[in-house]
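Have a look at this one.
One chain of protein is taken out of this complex; the other chains stay put.
By written order: A, B and C. Residues from 1 in each chain.
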């Protein structure tokens, strides 16, 4: 299986893509997902979600998860 | 001239009338107006206005004023 | 703007009409905070059948204006609207509308709350409700 990685807003635009898929092997945390998928240093104030729920960068990721990265939200 | 006295809500119903007119002579304060016009003891929590503005029972009344008495307000 | 109405009050329509009448504010406000008070069919556990709202006409308008002016001075608002119903009411009838428009929400919430609190403390309205046990004048109630 694999991990689906999604990017939103300025993060998506910086990377030039909205989605990646990476192998789960060797990936333990959300930060690991970023390093493997985005292959750039962690941006300041990067937020993340695992399976559509807010998660810290040190949260544990499992095979099959959807991990999303985005800047601070500005709705409302 | 004279002082117009108006009563509202439960105060009006207790007195059985909505308005009095009294001579200004010998009337110094709002409380004096009540004693002269209503001729009953001051009810607890009685509120008053002079010329449509909130006033204390010790506020000074002048000839020609409209003085109103009413219970605590319950609008909104 | 303030208004006292003997007719049924449609608060949501009042807002639309007010905004349409003030096109100069369109695009300026980012925050609208609104409070609507509605007649309940239950008060302190007793079923309420009807209500009459008495007021002191010569004073009501002045007092509401004063309350609005104070809010406009105290907070950074574009506009404030207060409409209050008087006369006979049925359960579910809207009684009061307070709406404020500002750039940001802090001012909108604070001013809206202040307006309804001041109105309930100072504006000369009195509610008399009718229950199966008869009629009674209300006491100042819960927040």
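Definition applied: a contact is a pair of C-beta atoms (placed from the backbone, for glycine too) under 8 Å apart; a residue touches a chain by one contact, two chains touch by 3 or more.
Source: prediction; values computed, not measured.
S.K.: Determine which of the presented chains are touched by the chain that is not presented, and list them.
M.R.: A, C
S.K.: Could you please point out the chain C residues that touch the chain left off the display?
M.R.: Its contact residues with the unshown chain are 12-13, 15-16, 26-42, 91-92, 103-106, 108-109, 112-113, 116, 142-143.
S.K.: Taking the full complex into account, what residues of chain A touch the chain not shown?
M.R.: Chain A touches the chain not shown through residues 6, 8-10, 13, 49, 52-54, 66, 68, 70-76.
Please note the rule applied: only the chains that are shown with their structure count from here on.
S.K.: Centroid from C-alpha atoms only, then distance chain A to chain B, rounded to Å. What do you get?
M.R.: Chain A and chain B have C-alpha centres separated by 71 Å.
S.K.: Based only on mean CA positions, could you tell me how far chain B sits from chain C in angstrom?
M.R.: 26
S.K.: Mind checking the centre-to-centre distance between chain A and chain C? Centres are C-alpha means, answer in whole Å.
M.R.: 48
S.K.: Where in chain B do residues touch at least two different other chains?
M.R.: none
S.K.: Among all residues of chain C, which ones touch two or more of the remaining chains?
M.R.: Answer for chain C, listing residues that touch two or more other chains: there are none.
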